[in-house]
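Worksheet for the structure shown next.
Note that one protein chain of the assembly has been removed; the remaining protein chains are unaltered in position.
On to chain A.
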């Protein structure tokens, strides 16, 4: 296939927009490597396609940036020519970057699940002590009254 025919076939546009099959991708890659006209066309088309989609750009709400910042905090993307998806850094810095520094401003705390029965036991015990305390208080005051009554009864015949 002649280079110009190949360019006019539209396969390059399809390739750059991610709509090609594996076989077509392979064919395009071969053409890029062997024909400078094809690679020149792709460079021009990249600008064209970018311009086309920039015309239809819509500014997203400002909160979206914050959400993305939270999700990808400290993750750097370095555009390296020879870096593949599988060659991403695997050292400690990457592991460190996997954790997000998030400032938590809510008023909730997390405790161990055993605190729940402990709180229930404390609650029940406090009720038992309260009831027992009231019971003994009223019992003591009744006894006090009884003693007072008996004292007055004992004291009355003496007169």
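Note that in this section a residue touches a chain if its C-beta (ideal position, glycine included) is under 8 Å from a C-beta of that chain, and two chains touch if they have at least 3 such contacts; residues count from 1.
Definition applied: contacts and distances are computed from a predicted model.
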Protein name (UniProt record) of the chain left out of view, among "Circularly permuted type 2 ATP-grasp protein", "Sigma-70 family RNA polymerase sigma factor", "ABC transporter permease" or "Monovalent cation/H+ antiporter subunit D": "Sigma-70 family RNA polymerase sigma factor"
Hidden partner interface residues of chain A, rising order: 7-14, 16-19, 32, 36, 39-40, 42-43, 45-46, 48-50, 52-54, 56-61, 64-65, 67-69, 71-72, 75-85, 87-88
